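Omission of a single protein chain aside, the complex is shown with its protein chains in their original locations.
And now, chain A:
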Amino acid sequence: MERLVVLLIIVVAGCSPKIKSNLTNAQPALSANDEVAFLDLKHEVPQKVVKIGSLKFQDSGFSTDCSFNSILNKARLEARKNGANIVKVVEKKEPDLWSSCYRLNIDLYKFEGSVSSLPQYKLTLD
């Protein structure tokens, strides 16, 4: 019974990807209404931006909620919390034989101005 409880805890708690953050220049938090742009590998970061920090999303080994869109959604929450309005994917590993998860390295930036006009990735629901 104890083993079963441990298994259940691992399964329930371990479903999110592991996030490593390195936020060197956090800014005042943004509101939920502030728009955040997603820049994929092919999208370029505009000039005159301030780098807030970086995030690394890895497979915890038990991760199941780790699709590309789901990770970007989590990154957006971190971005707003730290005052960033650009989420830039700098490295992307797609699911393969070793992991069923997307593994992303992300940089967060603060851009003065409207991010809606930037060429960007449009988030969808899985």
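As a convention for this text, a residue touches a chain if its C-beta (ideal position, glycine included) is under 8 Å from a C-beta of that chain, and two chains touch if they have at least 3 such contacts; residues count from 1.
The working rule: contacts and distances are computed from a predicted model.
**Q** Quick one: find the hidden chain's UniProt protein name among "Regulatory protein YycH domain-containing protein", "Succinate dehydrogenase", "Bifunctional protein PyrR" or "PEGA domain-containing protein".
**A** UniProt protein name of the non-displayed chain: "PEGA domain-containing protein".
**Q** Pick out which of A:25, A:54, A:73 or A:105 touches the chain that's been left out of the picture.
**A** Only one of A:25, A:54, A:73 or A:105 touches the chain omitted from view, namely A:73.
**Q** Kindly note down the residues of chain A that lie in touch with the hidden chain.
**A** Residues 4, 7, 11-12, 15, 62, 64-65, 70, 73, 76, 100, 123-126 of chain A touch the chain absent from view.
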